[in-house]
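These notes are about the structure you will find just below.
A single protein chain has been omitted; all remaining protein chains appear in their positions.
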Amino acid sequence: MHHDFPDTANSLDRAQAQSSLNAFVTLATADEIRTAAARAPAGVMHAMPVAVKDNIATTTLSTSCGSKILQGWVSPYEATAVTRLRAAGAVIIGKTNMDEFAMGSSTENSAFGRTLNPLDHTRVPGGSSGGSAAAVAAGICRIAYGSETGGSVRQPAAFCGIVGVKPTYGRVSRFGLVAFASSLDHIGVFGATVDDAALGLQVIAGHDPQDATSVEQPVDDYRAEAGMPLAGLVVGVPAEYFPASLDTKIRAKCDRAIDVLRELGAEIRQVSLPHTDLAIPVYYILAPAEASSNLARFDGVRYGTRLPSDDLRGMYERTRSEGFGPEVTRRIILGTYVLSQGHYDAYYRKAMMVREKITEDFAKVFASGVHVLFTPTTPSPAFAFGSKADPLDMYLSDIFTATANLAGVPAMSQPIGLVDGMPIGGQLLAAHFREVDMFRAAFALERALGTEALT
Amino acid sequence: MAVSDADVRHVAALARLAMPAERVPALVRELNGILGHMAVLESVDISSVEDDARSAMPRRDDTVAPVPLMRPLADFAPAPRDGFLLVPRLSTHSQLGASESDGDE
Partner (left out) sequence: MSTAMIADVTAGYEMVVGLEVHVQLKTASKAFCGCSTDFGAPPNRNTCPICLALPGALPVLNARAVELALRIALGFGFTVNPRSIFARKNYFYPDLPKGYQISQHDQPIAEHGSLDIGLVVDGVPRVIGITRAHMEEDAGKSIHDRYENATAVDLNRSGVPLVEIVSEPDMRSPEEAGAYLRILKQILLYLDVSDCNMEEGSLRVDANVSARPFGQQTLGTKCEVKNMNSFSGVEKALAAEFRRQCGVLAAGGTVQQQTLLWDGHKHEIRPARTKEGSSDYRYFPEPDLPPLVITDAELARVRETLPELPAARRTRYAAMQLSGYDVQELTADPASGPYFEAVLSLHGDAKAVANWVNGEMRATLNETGATWDAAPLVPARLAGLLDLVKDGVVSSSAAKKIYALLLTSADAARAIAEREGLVQVRDDDALAGWVNEVLDENPAEAARFAAGEKKLTGLLVGLVMKKSQGRADPKLVNQLLGSRAAG
């Protein structure tokens, strides 16, 4: 949809011209960008403008996580992913807006204002990585980085009509990604096309000794999957992702995509992931629990905003209560509750066990010879601002994406058509460290759908 | 087990979050709504599941160099003084004289 993509210079112009989207928390200056582009090493991303979510540590620009408590925070160290981007020649033009500490699915929960969906300014861009999705959808840059804990890259990618990839847990280092829920957090990539997303992932993938959960596994050449035939590829279609309640228009677009994959030579197989409906309950116990601990470091002692009080207790409570927004507060309370005395076994421990069952579901299906799974990315297209006032409604918009974070399997979303004039995403999932299978199907589907993806 | 006002206040205290009385009822309602949705987990059979199936953790050499700070602590700390980080004293300490925390509890 974006034939011409800008160089670093007019990338900034486009960002400024579309400042009303509020896609960025901070933008680099023209001088900074010029210097960075001039000094950029001759890598695969030489002088390519990219946008980075505001929760990934950079030593230039802010890393404020969409939160008052980190307003203006500039990290004294850099995330491993960012170091690899710079080494590849990329130029970071700005830090993108997000739901505070990545807690949300609409980018309405940012202390720095909401981000608009470039395709319809009355609708959310999705979240929590809404700023990065909007930056790519608005043609500001062809590659942007986000983070995922329950679908925060795939869901906004679907809402904004672009490609979003969540790699295998452990494939991309989390060092420098401000933690929300450590066992579920991933750095993810947005691309205008499957190839952009493949390039974006290629550059940051690979083992990092600074992250004990990063895995030593050779990194495949994802872009080489372009044009590969689908003959022999087995695509599973899990019944649980096509409930009777699913919007028939979304189902129709999914069926079209599945037909295309079949015509391309893939074998389509009906499969079952029986514990899918438990993903949201498990996710909303584990994620807040880990978050309540991960966000304890924001105490006003060593960095960030401190609100004065003559008593330590008062300083803690003022700093944290006034520094965190309502959704973050809600999740800290929920997470602290499920970990507290008398509740741990009933909630946290039980959720950990059920998480294993969800992981087993995927293991069984992939062990049965299925290479990739195809599902809708979201139960609806981008919704209107303020339309999900009840937190539980908002949480349920992650229903098709949270499973991949719980199981740690790679997953991606790509445009497969319009519903009510707004794009919807088709999701591909693969086995651990089998991103290549996912990309092979995605490249073929993107090519075969062509402009149909916009209808 | 339903969440009570007291639970919310207790948990807020543990999390060092001020909890104005007027916010409690809404949070109690929301938490019960969310946790109600979690009840489905009770019925799941997890007998076959082993605890913590994660694989072994890597270890690093004792002699690696620390990750450098591009800016010194005193540049970004809210209240640096003589190299220390200052915080308001715990109210329970104010009348007490010399002594330091023993660090680990």
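The chains carry the letters A and B, assigned in the order they are written, with residues numbered from 1 in each.
Quick note on the criterion: contacts are C-beta pairs under 8 Å (C-beta built on N, C-alpha and C of every residue); 3 or more make two chains touch, one makes a residue touch a chain.
What you are looking at is a predicted structure, and each value in this text was computed from that prediction instead of being measured.
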Contact residue for the chain not shown (choose from A:Leu21, A:Ala57 or A:Leu116): A:Ala57
Selected residue (touches chain absent from view) among A:Val301, A:Ile399 or A:Leu428: A:Val301
Touch criterion as defined above, residue of A:Val124, A:Ala179, A:Ala382 or A:Ala442 at the omitted chain: A:Ala179
For chain A, residues in touch with the removed chain: 55-57, 63, 65, 70, 73, 75-77, 79, 174-179, 181-183, 209-213, 289-290, 292-293, 295-299, 301-303, 310, 312-313, 316, 336, 339-341, 344, 348, 352
Absent chain, residues of chain B that touch it: 13-14, 16, 52, 54-69, 73, 79, 81-90, 92-94, 96-105
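Just so it is clear, only the chains that are shown with their structure count from here on.
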Centroid spacing, where centroids are CA-atom means, of chain A and chain B in whole angstrom: 25
Touching residues (chain side chain B, partner chain A) in the complex: 1, 3, 7-8, 10-12, 14-18, 27, 30-31, 33-35, 37-38, 40-42, 44, 46, 49-53, 57-58, 60, 67-71, 73, 75-79, 85, 87-91
Chain A residues touching chain B - in the complex, by the definition given at the top: 59, 73-74, 76-78, 209-210, 212, 275, 277-278, 280-282, 284-285, 292, 296, 299-306, 308-318, 320-321, 324, 329-330, 332-334, 336-337, 340, 343, 346-347, 350-354, 356-357, 390-392, 395
